[in-house]
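I'd like to ask some things about the structure below.
Other chains dropped; remaining ones untouched in position.
Per-chain numbering from 1; labels A and B assigned in written order.
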Amino acid sequence: MFILVNLKTYPCDPVAVAEAVADVDETTDARLAVAPQAADIARVADTGVETWAQHVDPIDHGSNTGHTLAETVADAGAVGTLVNHSECRQKLADVDGAVRAAERAGLETVVCANNPSQVGAAAALGPDAVAVEPPELIGTGTPVSKADPEVVEGAVAAAGSVDDAVSVLCGAGISTGEDVAAAAELGAEGVLLASGVAKADDPAAALSDLVASQ
Amino acid sequence: MFILVNLKTYPCDPVAVAEAVADVDETTDARLAVAPQAADIARVADTGVETWAQHVDPIDHGSNTGHTLAETVADAGAVGTLVNHSECRQKLADVDGAVRAAERAGLETVVCANNPSQVGAAAALGPDAVAVEPPELIGTGTPVSKADPEVVEGAVAAAGSVDDAVSVLCGAGISTGEDVAAAAELGAEGVLLASGVAKADDPAAALSDLVASQ
């Protein structure tokens, strides 16, 4: 399983969380990564943990102010990027452009989507993976794998029918090892996490529980 | 072939163009329709021509100011709607929401896209049709079917591989009957037109030429 911890703009210490993730990473077969804010990528990557960007813009080098260029986050140490997270929704043409920009810069891509039909659409754009996150479950602590298992199964089916090289992650409400195992059982090859680890009193302990079944 | 004339915000008389389209409609087997601005839908529909909306928002009845509700344009006389036109790009989640809203109101849907991969994504959302319009050709008078036939073939292939119930229209630069025939030959089941008819000195004559080969 691929476990990607999104630090959002939480008031956590990104380096401390990254170090906790790096520590747990040595104890598990699961693949772990952290997605800090753009301005924190370099110091998070310096911890040695696998580092992702939270977003890239559908742009190239040029006259773009205030944008996130794929090459720049890659230079800072990111190896992948989220695209179209529900807190950073992009236009359809820009999701396509962001996936192209990420590919150009050598970044792996996970395109987020709300439901199976959007997962199918995202898969048609050729990312490495898609993540299904029903917006109403984000941050609730109720895992989509329990609240709405058909959504995960539907997402796996939708992605597979469009392009079976695209794997499916499952987000929204994942906080325990049981949730991770349930997601895997439904066909997900990874999970997106956020508050469950980033806002935990002890991120390493929270993550250890998550990967215990891996 | 389905020939949809988008009036955009051109300074044309929408009723005069609609009447010209209605006249030509009686002389051809092609299916003709006109897409005026929202505020002009009722008087265009009153001419008896098939009337489409240019856009609907991914909303339901409720607290939405300045938005276009699918039910309202349907009540005004529209039977279909463009979604995600390149001059009105929507977020991926909102393209999905707009298609759902249009379905709910009984409107036929054509989702626009720039290139084959976006056409595949649009098809995954389950509209009635997708339209491929490379933005760089819109308004040029150079038809995509001539400038870039692989784009049309690629769009037909992309839509077909995702959902073969979704037909493909071809936009951008169509202005002659020859262009329409070329589009059909590449697998398109219709064309999106705008300035070629709406800004013509004699819209009926322009349209007659377009449908001559049908």
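As a working rule, a contact is a pair of C-beta atoms (placed from the backbone, for glycine too) under 8 Å apart; a residue touches a chain by one contact, two chains touch by 3 or more.
Since this is a predicted model, take the numbers as computed values, not measurements.
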Number of identical chains in the entire complex, 2 depicted: 4
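Assume only the chains that are shown with their structure count from here on.
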Fitting chain A to chain B on CA atoms, where both chains share a sequence, rotation angle to nearest 5 degrees: 180
Approximate Å spacing (C-alpha centroids) for the pair chain A, chain B: 36
Footprint of chain B on chain A - complex, ascending: 84, 86, 89-96, 113-115, 117-118, 120-126, 158, 161-162
